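Here the complex is missing one protein chain, while the rest keep their positions.
And then chain A:
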Amino acid sequence: MAVNALKDYPLRVMDGVDKYRGDWLINVGWDQHLMFCAPFMWPLPPAMRFGDLVEKIMPASFGAHPDFARIDWSKVEWLKSGKPWTPDFEKSIEENGLYHKDSLRFRTPGLNGIKGSGS
């Protein structure tokens, strides 16, 4: 539905893809690890290798959790917009079919947070 307004209501998108000097915002959340209160968001170059996001960016953000070092990345289950999804670590973010403001989640079966509490 459109906004009910007195005059024309011009579209003003605050966080469009043009606002980040060529980077895309990518969101990643780690299921059942709510010690990190919310998913993280980073501005990343679309040409970045997906594996670099996992190996170079994510450790600085998720590494504080004792489960992080135990992750077997070959067994991780990924979701994109809530649906199962398989990334290719060697391909770029763009080649993996991702786009600005996409939302990813990953699950680490067997690793369920502090004392299995989902934290």
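Please note the rule applied: a residue touches a chain if its C-beta (ideal position, glycine included) is under 8 Å from a C-beta of that chain, and two chains touch if they have at least 3 such contacts; residues count from 1.
By definition in this document, contacts and distances are computed from a predicted model.
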item	value
Protein name (UniProt record) of the chain left out of view, among "Multiple sugar transport system permease protein", "GntR family transcriptional regulator", "Phenol 2-monooxygenase" or "Cytochrome c oxidase assembly protein CtaG"	"Phenol 2-monooxygenase"
On chain A, residues whose C-beta touches the chain left out of the figure	1-6, 9, 11-17, 19-20, 23, 25, 27, 29, 31-32, 34-43, 60-61, 64, 81-82, 99-103, 105, 112-115, 117-119
